[in-house]
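Notes follow once the structure below has been shown.
Moving on, here comes subunit A:
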Amino acid sequence: MAKELVEFRNLETHFSTSAGTVKAVNDVSFSIREGETLCIVGESGCGKSVTAMSLMQLIESPPGKIVGGEILFEGKDLLKLNKKEMSRLRGKEIAMIFQEPMSSLNPVFTIGKQITEPLLYHLNMSQKEAKARAIELITMVGIPRPEKIFDSYPHELSGGMRQRIMIAIALCCDPKLLIADEPTTALDVTIQAQILDLMRDIKSKMNTAIMMITHDLGVVAEMADFVVVMYAGKVIEEAPVLELFKDPQHPYTQGLLKAKPVLSQRKERLYSIPGQVPNPVDLGDNCHFHDRCEFCMEICKTKKPPLRTHADAKHKTACWLYEEEGKAQ
Partner candidate 1 sequence: MSQYIIRRLLQMIPTLIGISIIVFAISQMVPGDYITATQNPNMTAERAEQLRSLYGLDKPPVQQYFIWAKNMLVGNLGDSFQHKMPVTEVINTYVWNSFIIAFVTLILSWTIAALVGVFSAQFQYSFFDKVVTLLVFLLMSLPSFFIGLLAIKYFALDMKLFPTAGMTTAGLNASGFDYIKDVAKHMILPVAVMTTLQIGGLTRYFRTGMLEVIRQDYIRTARAKGLKERTVIFKHAFRNALLPAITLLGFELPGLFGGAMILERVFAWPGIGQIYLASLNLRDYPLMLGFTMFLAVLTLLGNLISDILYGVADPRIRLK
Partner candidate 2 sequence: MKKRLSLMLVTLMAFGSILAACGGDESAAPADTNTPTETSTDNTATPDESTAEEPDATEEPAAESDSAIGLTEAEDMSLNPAAATARTDSAIIGLVAPQGVFNPMFYQTTYDAYVNNLIFPSLLKIKGDGTYENDLAESIDISDDNKTYTFKIRDDANYTDGTPVTAGDYLFAMKVYMDASYDGQSDPLSWNVVGAQDYHDGKAKDISGIKVVDDKTVEVTVSDYDAMTQVNLGGVAPLSEAYYGKSYKQGDVSSIKELNNKPMGAGPYKLTKYTAGQEVDFEANENYYDGAPKIPKLIYKVTTDTTNMAMLQSGETDLDNVTVNEDNVEELKSMGFLDVDVLKNNGYGYVAMNNNNPLFTDPKVRQALTYGLNRAEVVEAAYGPYAEVINIPQSDVSWAYTAENINTYDYDPEKAKQLLDEAGWVEGSDGIREKDGKKFEVNFSATADNPVIDALIPIMTENYEQLGIKLVVETLDFNAIMEKKDKGDYDMFFAAWGLTPDPDSTVYVTDGAQNNSGYSNKEVDELYKQGKKELDLEKRKAIYAEIYQKINADAPEILMYQRTNMNAINGRLDGWDVTPYKEFPYSLHQVEISQ
């Protein structure tokens, strides 16, 4: 088994708003191993992006703040690094691509300039080397006529091409971890597939670990080695991808899988989880899914279920259904 690259330990990231404190990431722990693709799934607002941004330490502060926990990267706690050390790591060891390829590139600089920037800064390359490397990268992400692209501006490229450029930028320093925050959501389906192919390709070539954030189980099925399911700032289930799809334990995960249309078994209508994501302000110390859960028990409303292994060693779930106390009821 590969070495652990990143380990989140009891991460707590809070946002203070006029309405109260939002515990966007609430006691989250999981780890990513070298060369592994880990997917974080969950609905909008469940804290997946904040988890990723916490890792990058790009939480906007105020209002956001990491209030507790540790993020170990190759054994070092990132939260203890100073600004300079952290910025040395960003873009070099840990790279990130975002959901919105359209606006993630600076409109007033050429593609070339934006790709070479980290090369010049992190790797101290000369302009010439940087350009050569950039063109190599552009070619690698599958864009023809890289020289021309090098001198283009972002608005001259399509969304898919821009996401490829974002990937090229992310990869330029051979990072050990690539965070991809819904990299395909804003793209249309054929482009989505291409981008995912590209990422898989890269992963196999460069052995980069990928932390992918998505709400699309199709993407998960295609990409993931390991899956973390989040709900309202908490990890409620984690498992290797096959295990999860085969045997989803948490009612929420089950709901998610049911909500996904599957061609082979057409149903009358798509399943959707009843109810809404709870108001994130001042959530109680209980199972946050309880009011949407068809198996809801008394204990769910009052007590927080622990995240624990039940069947498979790698499969953890936080649900009273699988606990003694729960079963007792």
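As a selection rule, all candidates are chains of the complex that A comes from, given by their letters.
Simple rule for what comes next: a residue touches a chain if its C-beta (ideal position, glycine included) is under 8 Å from a C-beta of that chain, and two chains touch if they have at least 3 such contacts; residues count from 1.
Just so it is clear, the model here is predicted, and its values are computed rather than measured.
What touches subunit A in this complex, out of the candidates 1 or 2, is 1. Here subunit A touches candidate 1 in the complex through residues 56, 58, 83, 87-92, 95-96, 98, 100, 103-109, 117-118, 121-122, 153, 155, 166, 169, going by the rule given at the top.
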